[in-house]
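Removed: one protein chain of the complex. Kept in place: all other protein chains.
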Amino acid sequence: MTGHHEDRYFDSDPVIRRHARALYEETRALPIVSPHGHVDAAVLARNEAFVDPASLIITPDHYILRMLYSRGIPLESMGVVPLDGAPPAEHDPRRIWQTFADNWRLFRATPTRAWLEYELRDVFGVERELDSDSAQPVYDEIAEKLGSPEFRPQALLERFNIEVLATTDAATDSLEHHRALGAMNLGSRVVPTFRPDALFQIAAPGWREEVARLERVSGGSIGSYDDLMKSLARRRAEFRAMGATATDHGVLSPQTERLADSEAESLFDKAHRGEASEDDQSRFEAHLLMEMARMSVDDGLVMQLHAGAMRDHNDMVRRRFGPHRGGDIPVAAEFTRNLRPLLNEYGHEPQFHFIVFTLDESTYSRELAPLAGHYPAMLLGAPWWFHDSVEGMMRFRRQVTETAGIENTAGFTDDTRAFCSIPARHDLARRVDANYLAGLVARHVIGMNDASDMARDLAYGLAKRAYKLT
Amino acid sequence: MTGHHEDRYFDSDPVIRRHARALYEETRALPIVSPHGHVDAAVLARNEAFVDPASLIITPDHYILRMLYSRGIPLESMGVVPLDGAPPAEHDPRRIWQTFADNWRLFRATPTRAWLEYELRDVFGVERELDSDSAQPVYDEIAEKLGSPEFRPQALLERFNIEVLATTDAATDSLEHHRALGAMNLGSRVVPTFRPDALFQIAAPGWREEVARLERVSGGSIGSYDDLMKSLARRRAEFRAMGATATDHGVLSPQTERLADSEAESLFDKAHRGEASEDDQSRFEAHLLMEMARMSVDDGLVMQLHAGAMRDHNDMVRRRFGPHRGGDIPVAAEFTRNLRPLLNEYGHEPQFHFIVFTLDESTYSRELAPLAGHYPAMLLGAPWWFHDSVEGMMRFRRQVTETAGIENTAGFTDDTRAFCSIPARHDLARRVDANYLAGLVARHVIGMNDASDMARDLAYGLAKRAYKLT
Partner (left out) sequence: MTGHHEDRYFDSDPVIRRHARALYEETRALPIVSPHGHVDAAVLARNEAFVDPASLIITPDHYILRMLYSRGIPLESMGVVPLDGAPPAEHDPRRIWQTFADNWRLFRATPTRAWLEYELRDVFGVERELDSDSAQPVYDEIAEKLGSPEFRPQALLERFNIEVLATTDAATDSLEHHRALGAMNLGSRVVPTFRPDALFQIAAPGWREEVARLERVSGGSIGSYDDLMKSLARRRAEFRAMGATATDHGVLSPQTERLADSEAESLFDKAHRGEASEDDQSRFEAHLLMEMARMSVDDGLVMQLHAGAMRDHNDMVRRRFGPHRGGDIPVAAEFTRNLRPLLNEYGHEPQFHFIVFTLDESTYSRELAPLAGHYPAMLLGAPWWFHDSVEGMMRFRRQVTETAGIENTAGFTDDTRAFCSIPARHDLARRVDANYLAGLVARHVIGMNDASDMARDLAYGLAKRAYKLT
């Protein structure tokens, strides 16, 4: 397959390619450390066979769905079930797969295609190219494999050589599946990540429901700001007990600001009465990020911040199919002024790790690399989402490294809910980093010894240290 | 000539160069589809000989004038006529040409030089390098050619292998030249584009005059918002009848917002009384973009949006020489929030094509590629103006393709009023795209079959489909 040349993603210049091969050889077999992603713990705990190729690979992948949708293919015809419970226009996985294969060309030169080519060949052993003609035989091949024990989730976890896998879990999650996984003595460490966003979004319609959920899981009524903070602290402790080493926070704007307790209380009360505005929410979130940082200084949980995605831009899709169906679009972000309160208060704490992700590449060299290159606590997360790609990673390295070095970055995170794409994504990242470093060696910016050290760190060591997974 | 090496703009790496040559060979002879530009229909319809090299090549080219002006050469000395009608300091085309040649070095490594080198050699057959010494003989060579029938506009249209050429025309244009061209049975299709900007700019001094022009051409008085909308609809129909497939809209900020009819009416009334403010204009434009989208959904005209140019930044130049004399400077643009109303209302309409151009490259990967990679209606226009260049095109491809693929882009548009530069610009674009794709093949991201398909689409197919020119 095209995407499977053994030298893929390496520059064709013979000097660079030679160095890239050598560097990649040192990292390709390293275990996978996946400190941030969206795999469903239940799938791993239950360890049932995946149902069929379409529902495994296509329907849950918002990268695939949004591209097909953008070229006029209705989500209904890809098996996406409307919120109103009406049956999707198409539910036959074979026909969904066929439509996907018929539109395979749309993905040329995208990371989605790179990952899928790896998955098809390296995970499922499919040798032929996907196209309209091969769609059904390829489907059969995968479907057959999915029936075998070697393709159960836990078997794949081992085969993928995943040393650690962190899931992302609501602060209100029961953690039952993590508890089950913990009792199983797997070869891999599967840990939860504490993500309390929904409890911070006091202007969202579902906020009170989410608080009720927190009451049930943390046992005790939450009638005040103080109750909320205590419940959050308790839940953090429970996540830690289950192996969590990190929290995660998604915000539109990375504002941070400490409010007076009285103001925080009055915002909570407003929310409780269902009267909080968008502005109230922004202030509440800015304050709670300060509080999360304070708690991280105390309990040692690594704090991740994902800023700049406007969720559900496409209102029609959200209303019809629910949230996160590919209508999340980035906006410009500002970090220098917004993170100042948090960094001034906690940025020098020796055990605090604060990992920041952006969708606004103009902030790499202007704001993020200078901030990470100054504050001891701050590290830069891997190129995120749309930028988790061959060119995106190269831009990140080139715009960040000269100011922040590599040790102010946090290694690679695959950030995926597509379980079978994990090895593909790490492989691509290792190749691109090998190629980046090879380019530096070829221009005599660094020597091969340093490059080799750096390659291993980028592929493995940095993530373990940044996320305290050692 | 330097700029005319047969491998120009191809990477020197032998693998990339070999692939680039092969891909370019497949596209170099394809007909030119020019769906957006500023050639004057009158020039084509009248088909008179061009007067002299300076007034053909230099005086109307704002890329050339602004560069010379930036290095201290007064516009008057390049034959630009002041508004007050005073004779320009220099009107001898030979001396203007000489000044240009004396400053040829200023254009090194710019696209202007690349295009002109092509024009001189491939269009006019000039073999020697332009410099102070060769200026007059080169002038003579071109001048002589301009006198011959082979260099009349219509002959060049055929020789340039232009299949379709779209001009850009005020909504108030009589379309007489297009009517004449339509009756001529040319080998090329020359069509108008509907550009109603001046009618939307209710705070501009010339607005009422423009409305009067619309009254004359559309026959009927325009005393209300409703009258205006009806006239616009009628004119759109007339443009369509004359072959138009698209509209074009230039705005400082790409704001879109539907106003209540009553508000739109009251803004019109304010404008009618000469009292509309800049703010009023912004709201009116935002609303009319919504209306233009609505009409496009109805009548099928492709909608183009060019956002982010602050016109006439240099007030002294504007006062002395009139608008668009090279003092147009980009500002930062925001698309995610601004386009949301329009995309939410019309972004899923199957026959709506909405092509967006930006001068703010930071929006490529952050906003535009994600939007085009989601909404069925939206396509990305080619790198525009300052970015229509070797490096500019590479940045566009690298920042856009991984998220949006190539099928969410609208092909190349030369956007030029310099008629003789059209083949130069398309040739440069085809070369740069061939080189981009060759780089992907060399790194095994795509195979040659896909690259070849994509090269033809980028050079020809995408523009035809995006602009409904098939």
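A and B label the chains in the order they appear, each numbered from 1.
Note that a contact is a pair of C-beta atoms (placed from the backbone, for glycine too) under 8 Å apart; a residue touches a chain by one contact, two chains touch by 3 or more.
Being a predicted model, the structure only gives us computed values, none of them experimental.
Participant: Can you say which of B:180, B:329 or B:448 touches the chain missing from this structure?
Facilitator: Selected residue, touching the omitted chain: B:329.
Participant: So one chain is hidden, and I want to know which residue out of A:158, A:298 or A:450 touches that hidden chain in the complete assembly.
Facilitator: In the complete complex, the chain left out is touched by residue A:450.
Participant: Across the whole complex, list the residues on subunit B that are touched by the chain not included here.
Facilitator: Those residues of subunit B that touch the unshown chain are 2-5, 7-13, 66-67, 69-72, 105-111, 114, 310, 313-316, 326-327, 329-332, 359-362, 386-387, 389-392, 395.
Participant: Name, in rising order, the residues on subunit A that touch the hidden chain in the full complex.
Facilitator: 13, 15-16, 334, 336-337, 340, 343-344, 347-348, 350, 362, 365-367, 369-376, 378, 398-399, 401-408, 440, 442-447, 450, 453-454
Simple rule for what comes next: only the chains that are shown with their structure count from here on.
Participant: Between subunit A and subunit B, what is the separation of their C-alpha centroids in Å?
Facilitator: A distance of 40 Å separates the two centres.
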